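A single protein chain has been omitted from the complex, and every remaining protein chain is retained in its original position.
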Amino acid sequence: MIRRPIEAVGRATLTFVAELGGIARFAAAVVRALLTPPVRARPFLNELFKLGVLSLVIICVSGLAVGMVLGLQGYNTLARFGAEQSLGAVVGLSLVRELGPVLTALLTTGRAGSATAAEIGTMVTTQQLDGLRMMSVDPIDFVVAPRALAMVAVMPLLGALFIVCGIFGGYFVGVHLMGLDGGVYLSSLENSIDFHDDVAQSLVKTVVFGALVGLIATWRGYASVPTSAGVSTATTSTVVVSSVTILLFDYVITSLWGV
Amino acid sequence: MRTSPIRDFLVGCFVLIGLGALAWLSLSVGGLSLGSSHGLVLYANFTQIAGLKPRAPVVIAGVKVGDVESITLGKQYAARVRMVVEPTLELPIDTSASIVTAGLLGDRYVELQPGGDAQLLRSGEEIGFTEPAMQLERLIGKFIHQTDVGGGSGEKGADEKGKE
Partner (left out) sequence: MATAPADPHVLLEAVRMAFGNREVFRRLDCSFPRGRISCVLGGSGSGKSTILRLIGGLIRPQAGRVVVDGEDVTGLSERALVELRRKIGMMFQGGALLDAETVFDNLAFPLREHTRQTQTEIAARVRETLAAVGLRGVDDLLPNELSGGMMRRVALARALIMRPVICLCDEPFSGLDPVSVRLIEGLFQRVNAESGITMIVVSHDVRSTRRIADHIVLLLPGGEAVEGAPDVLREHADARVRAFLTDEVDSAAVEAAARAAEERTVGRPA
């Protein structure tokens, strides 16, 4: 009776460890492919377009909306203590340290990570990857590596855009709607945010998140079962696994930064 | 992939906008100075800094002229504050520095009071005359203590002015 659940736990653990090993070997193969010639500039640029340019609108709109909400909530809370002058600091710090990197990574996972997993999964299903292998081209080098690298490259840029949009959203609410002085908002922002403590942390987070999402999305697509159900599983699990991993690593990086 | 110049152009725009946003965050908002310490470096020792933090402004007559760069514990348990101010600033050697508070409970910053000496401070030199931070909570404590006991010890423990 009692053996069943224990067996299930054991099997789940084994599966998890095997999965971890699989993704580690995959990551090593991707890094090796990136470090050895040939350099795949054309696929990389195409991925920059798909992952970056096409995510631009959702990132900017979300950033603006989040900044405006932060401005509104922050202003009302701060006004109780007569500290409206610190609105810039509140909006800026929360955006730069946490909300910017995390929300950007989550949005990009949904927008671009899922698309990448589905695309590679479809290539597996239609034997395009086997086709590449038979042409003596390593699919990790040609298909996976440019996508993973593009995700790493795109994430800090999208994160910075998200934060800037958010800061302007907060500025709009605080200054234009609530009547705060624009100079007060900006000086509070500039005085509270430090490059090393905040901006660099934000940058490191986005790069790490980019690597995680890039790796998980391509791995899920690459290892997907060659059926339409397999592709859909790959897409879903990319979003789920990436989101959880992002939040986990966010905590780890924040605590390691010691701020 | 059909190669498309418009697509490449859009990618270029995206990278430029993204890098611009990063640069603005780093340089303007984050206050990263390219080529660090590109200014007049001054040191000052305070017996009490009471919440002065790195990056706090350094002002003369209310005008910001630089930042506190770092704070370390110096000789005789004094706080050694390293400041970077604008390189064009000409400060006499008898300039004094004090830590003041913006408002009653606001942030602390360093105020410089230029003296009248003909000799000027050079980069890396130390400001001789300093005034430590006023600690409101300690003052209040003393005040309560005095009224309770009624007269008494006076200001025996008042912070000594400047450095020995």
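Here the chain labels run A and B in written order, and each chain numbers its own residues starting at 1.
The rule we apply is simple: a residue touches a chain if its C-beta (ideal position, glycine included) is under 8 Å from a C-beta of that chain, and two chains touch if they have at least 3 such contacts.
Computed from a predicted model, the values in this text were never measured in an experiment.
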item: Residue, one of A:Ile58, A:Leu72 or A:Val137, that touches the chain absent here; value: A:Val137
item: Contact partner of the left-out chain, one of A:Thr13, A:Thr36, A:Asn76 or A:Thr126; value: A:Thr126
item: For subunit A, the residues touching the chain missing from this view; value: 46, 123, 126-128, 130-137
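Keep in mind that, in the parts below, only the chains that are shown with their structure count from here on.
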item: Contact set on subunit A toward subunit B in their complex; value: 42-43, 45-46, 48-49, 52-53, 56, 92, 96, 156-158, 160-161, 163-164, 167, 189-191, 193-195, 198-200, 202-203
item: Interface residues, subunit B side, partner subunit A - complex; value: 1, 3, 7-8, 10-11, 13-15, 17-19, 21-22, 24-26, 28-32, 54-55, 57, 107
